[in-house]
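Below you'll find the structure I mean.
One protein chain omitted, others in place.
Here is chain A:
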């Protein structure tokens, strides 16, 4: 099975291209015929009376997947003219499938993209511009949180409707904090929000709690420590790792090293468990006092029996409040043959999802429209309001097409070495600068 793997990958790809080319011409004409049949109502500028069917590709699983399906069902019930069909794809393969499908003309009518991935999709010609269709559908862009919306605007044009933001926040175990005498009467941690204050807080936890308890649950590699680094780097005033023209590596080495050094000490002083195989489980089973990850964990903790937890923005350790975050956005993939009715229906659907974010917030995400935060249904959800303000302080990536590559090939790699004490923060910054430039030059 393994023997021909490399060859098979390449051959399959080329084959997909060959067959895809044939397939596209056939199915393309079929769907356009079908579309004509369903949407050829003369003078139907409101689109009423005729049904539009939209195919929607999503990458959500677990709680997210269920909530999205519930929202689609609700939308289909309240919009008899528009029927949305959900296709759930595996998250790891989602973008590859989306790009290839759109490339040979078989893409969906509606799709999902992360804000950080959007520039790459635009560059590859996968995503269509929304301004005209948004106007036709009566979308009011000012109803969106401007920090989230601006991150999806490229060259002054709208390309996506953000439905949420999922920033990096902090969770704490109320029982353990109480045992250590660090839980205030308001149910919030007693901690001075500063570099020394946070360390003192962890030191207290380490001393007061049994040695089996991890003061701070965090993975030792890749995403989550990187997100913490990004947050602290931004708190110090760091402004992404690339220049404004997106062509040069522009990591602020001093700030980057200072942030990395601070985190490295959290590891070497034993506040974070070394090579924790599963830091989610560590927190979930009540053996870790605090943990940091994306807001999507809220739903999981709620479903966990006997876990008394709280959620809050990550502490302001340095000069200004900032954190890592990304957004799920709704995109309209480029279609082989443009269909204004479909596009309009898709836009109505996208805006509806954003306006009804209270269901989506069940998984922990922060809705993208401030008006949703005022809805009673949202206020009835516990925890979310404690961190909803973070939406304004999320520091997004600049709109580079290489964001994910930089993260995977230049940042994770060297930061991981810093966490295990194998590389000094200053050395890592030098190496990262070179690696970022290499990715940008490729």
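We take it that contacts are C-beta pairs under 8 Å (C-beta built on N, C-alpha and C of every residue); 3 or more make two chains touch, one makes a residue touch a chain; residues count from 1.
In the analysis below, contacts and distances are computed from a predicted model.
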item: Identity of the absent chain, which is to be given by its UniProt protein name, from "4,4'-diaponeurosporenoate glycosyltransferase", "Protease YhbU", "Ring-1,2-phenylacetyl-CoA epoxidase subunit PaaC" or "Sugar ABC transporter permease"; value: "Sugar ABC transporter permease"
item: Of A:186, A:245, A:374 or A:442, the one touching the omitted chain in the full complex; value: A:442
item: Listed residues A:83, A:124, A:304 or A:385, member touching the removed chain; value: A:124
item: Touch criterion as defined above, residue of A:143, A:239 or A:420 at the omitted chain; value: A:420
item: Hidden-chain contact residue, picked from the options A:83, A:100 or A:424; value: A:100
item: Missing-partner contacts on chain A, residue numbers; value: 1-7, 9-15, 17-18, 96, 99-100, 102-104, 124-125, 220-221, 273-277, 404-405, 408, 413-414, 416-417, 420, 422, 442
